[in-house]
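Missing here is one protein chain; the remaining ones are kept as they sit in the complex.
All chains are identified by letter, namely A and B, in their written order; residue positions are counted from 1 within each chain.
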Amino acid sequence: MANNNSSSAASAAPKASFWRDPDKRAIIYQVAVVAVLAWFVYAIINNTATNMEQRGLASGFGFLSTSAGFGIISTPFVEYSEESSYFTVFLVGLVNTIIMAFIGCVLALILGFIVGIARLSSNWLVKKIATFYIELFRNVPLLLQILFWYSAVLKPLPGPRELHEAGEKVFFSINNRGLIFAEPVGQPGFENVWYAFFAAIIVTWVIKKWAAIRQMKTGQQFPVFLTGLVLIIGAPLVTYLVMGRPLNFEPAEMSRFSLRGGVTVIPEFVALLLALVVYTASFIAEIVRAGIQAVSHGQTEAASALGIKPTHRMRLVVVPQAMRVIVPPLTSQFLNLTKNSSLATAIAYPDLFSVFAGTTLNQTGQAVEIMAMTLAVYLTLSLLTSGFMNWYNSRIKLVER
Amino acid sequence: MQFIKTIAVSAALAATAGFAHADETLDAVKEKGFVQCGVSQGLPGFSNPDDQGNWTGLDVDFCRAMAAAVFNDADAVKFTPLSAKVRFTALTSGEIDVLSRNTTWTMSRDSDFGEFVGVNYYDGQGFMVPKSLGVSSAMELDGAAVCTNTGTTTELNVADFFRANKMNYTVVAFEKADEVVAAYDAGRCDVYTTDRSGLAAQRTKLSAPDDHVVLPEIISKEPLGPLVRHGDNQWGDIARWTLNCMINAEEMGVTSANAADMASSANPGIKRLMGTEGDLGGKIGLGNDFCANIIASVGNYGESYDRNVGPDTPLKLDRGVNALWSQGGILYAAPQR
Partner (left out) sequence: MAMDNSTGYSGVVNSGDLPDKPAPIKTDGVGPWIRDNLFNGAFNSILTISSLLLVLYTLPSALNWLIFNAVWTGGSDACRANPDGACWTFVTSRWEQFLYGFYEKSERWRIDILLVILAVGIAWLAWERTPGKKLMAFFMLVIYPIFAFFMMYGNEAMGLPIVETPQWGGFTLTLVIALSGIVASLPIGIVLALGRRSEMRIISLLCTIFIEFWRGIPLVAVLFMATIMFPLFLPAGVTFDQLLRAVIGVALFASAYMAEVVRGGLQAIPKGQYEGAMALGLPFWKMMRLIILPQALKIVIPGIVNTFIGLFKDTTLVLIIALFDLLGIVQASIADPNWSIKSVPYTGYAFVAIVFWICCYSMALYSRYIEDKLHTGHKR
C-alpha cells in the first residue's frame, strides 16, 4: 500500500518534514486509499450500468413479484405452488438453507464431540478407529463426499412400488423417494400441549436460577438437568393424555407411482446432511481433541486430589476449561458448514443457492439483484452465527482479576 | 497472446473504454483468426467432446460451417462449453461470437439475450418412463416424480403441463444433464423429461436403454437454433445464411461429395448457391463462394443430420418434422437469390 513513499522520506531534510510526521502521512495514505477505492467502485458500478443498458438487461426488484412457474421438490413451512412469486422462491430457499445449517451444526457438534473424545480414549481400537475416521473424511473434498452419499443413499433403497401396493395406507416407509411418515395433525385441544411444553421450559429455567442461588447459599446441589428433562418431556405428555390424545396421524397413500400425503424427508436432504455432518465432524473432533489436550494435566491431577469423581472430573473441570479453546475454531466450523450447504446445487436439494441463485437467476437473468440478495443472506447468517458464538464465548471466558 | 492482452487491458479497468462498435464482429473474428462458439457441456449428437477433446454434433457442425464461411477452414473455430445457466451471459458479454447450444427460440429470449437466426432442429418436449411402469400415455402420470434440468424451458413446460391437466407431480431438478440421467437411472424419479432429441441422446447413457420407453405426447414446441448478439446485423446475416445455405444445399441435392461437380452446374439456382453467379456472398461481407466452402467442408444439412443424430447413430432419430418441406417435413429455408 503506497510503500514508495518511504524512499522520498529517506531523502527528506533532517527536521521533521511533512512526510516524516506519521499522523499526517497516515491521513494522506488513507485519503489516497479511499480515493482509489471510490474510483474503483465507481468504475464497477458505471461499467455494470452501461453494460446492462447496452445488453438490454432488466434491472430492479420488480421480478420478485412475478410468478415463478416452476415446481420445487420440498417447501417446508412455506406455502408454495407454481403460481407463487419469485420472492416466495427466495423464502423457500432461505428456509431450506437455515434448516440444513441448523440441523447440520447440531449433529456435527454431537458427532464431533464423540469422535474427539474417542480419539483420546484409553481404548486402543477405539482410538485408532477415531483417528482413521478423522484422517479419512478430512482429506477428501466435500463435493465428492456429497456425490458419494447421494448415490449411497439412493442406489440401495427400493422404489415405493416395490414396497407398497396402490391404495395402501402407509404410516412409515423408507424408499428411494425419501423417508415418509404419517403426518401428525393436531385436533382441537392440542394447543394445550404446546402451552404445557413452553410452561415446562419456563419452570425449568426458574428452577435452574433457584438451584444456583441455593447452591451459593447452602452448598447443596439440586438435580436441575434431570428435573428439567422430566418436566419438559412429562408435562406435554401428561397434557396430551389428559386432553384425550388430540392428535391424529394421517397416513400417506400409495398412488400408482409413489406415496402421496404424509411428511416426506427427501433423500437429497439426507445425503447433503450426512455429507456435511460427517465432513464437519471430522474437523470438530480435532478441535475438541486439541481443546481437551490444551487443559493442563495439573488440572486433572488437582481435581483427583480434591477427590472429584472421574466422570465429574471431565464434566466439571476439564470440559469447561477446554471450551474456551474450542469455541473460537468451532465458530468457524459452523460458518463453514453453513456456507458449504450451498453445494446443494450439485444434487437437487432446493437450498437458497440452488433455487434462487440457480433456477431463478436463470429464468429471469437478473444476476446483479439476485446475487446481491443471496450474498446478503449468507453474510447475515455468518454475522448471526459468529455473533451468537461470541456471546457464548464471552460468557464462558475466564474472568481475570 | 490474447490472454496477456486481456490481463493488461483489464488491469487498467478503464471506466472510459469505449464500446466496440456493433458492426465489428466479422472484423474481430477475422483478426483473431477463428470463430468462438458456445456449445453445451456434452450432449451426444448435438455437441459432445470425444476422448481426445474433439467436438462433434449437429450444433458443432453449424459452428464449423460458420468457420468455413468466413475462413474457408472448418477448423478455424474454438468451442466454449457452457452450462444452461451461463450461456446467455457468455454471448452478451462478448466471450463467444455465436451460441449454438440446443437453445429454444422463445420471444423473451429473442428480445432479452440475442437474435435467433433460424432453426436447426425442430424439437418438442417428451417423457421417458421405465417400461415396467406400464404407462402408455403422459396423461396417466398423475402423482409421478419427474426428473429434469433446472433453469430451462423444460422445467416450466412440465409445470404447465401438469397444472393444465390438473395432475399432481413432484419435480427433481438438477443442474447438469448427466446428473438427471444418473438420478433417473437410480430410480429417484418415475419420469425423465426433456426435449425428445435429448431423451434419445441421454438414453444411450442409461444402464439398460431398452428397458425404457418414450411416451407419444409432445408437450411443447422447442425450435432449437443458434443465436448471435443483438445489434450486429452483418454477423447475424452471416449466421442466418450459413444455416440457410446448408438447408438449400440439401434441397438442391448438393453434397460434400458432389460439390466440386455442381460448381459447374447449369442450374441457375445451384449457380447462385455455389457463388458462380451473382454476388450474394459479397452482400454479407464474405467471399462469393462461402456457401460452396461450407458444403465442401461440412456438408449439407441432411449429411450433418445423418452423421450426428440420424438413424445410423446411437441416437436413432428419424427425420420426422426435420425433413425438408418437399419431403413432408417443415424444414423450409428462404431462397438464395
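The rule is short, and it goes like this: a residue touches a chain if its C-beta (ideal position, glycine included) is under 8 Å from a C-beta of that chain, and two chains touch if they have at least 3 such contacts.
Not measured: the values here are computed from a predicted model.
In the whole complex the chain that is left out makes contact with A, B.
Contact with the omitted chain, checked across B:56, B:83 or B:234, is made by B:83. The residue touching the chain not shown here, chosen from A:21, A:83, A:135 or A:191, is A:135.
Which of A:26, A:166 or A:247 touches the hidden chain is settled by the complete complex: it is A:26. Of the listed positions A:126, A:224 or A:243, the one in contact with the omitted chain in the full complex is A:126. Summary of contacts with the chain left out: across A:204, A:280 or A:345, the touching residue is A:345. Residues of chain A that touch the chain left out of the display are 1, 3, 6, 9-10, 26, 29-30, 33-34, 37, 44, 47-48, 50-52, 54, 121-126, 129, 135-136, 138-144, 147-148, 151, 293, 296-297, 335, 339-340, 342-343, 345-346, 353, 357, 361, 367-368, 371, 374-375, 378-379, 382-383. Remark: the residues of chain B touching the chain excluded from display are 1, 3, 6-7, 9-10, 13-20, 41-42, 44, 49, 51-53, 78-83, 85-86, 89-90, 92-95, 175, 178, 181-182, 204-207, 314.
Here, only the chains that are shown with their structure count from here on.
Put simply, chain B touches chain A in their complex at residues 13-15, 19, 84-85, 88-89, 92-93, 111-113, 133, 140-145, 150-152, 155-156, 158-160, 163, 168-175, 179, 182-183, 186-188, 190, 230.
The part of chain A that touches chain B in the complex is made up of residues 39-40, 42-43, 46-47, 50-51, 54-58, 69-73, 82, 151, 154-155, 157, 159, 176-177, 255-258, 260, 267-268, 345-348, 354, 358-359, 361-363, 365, 367.
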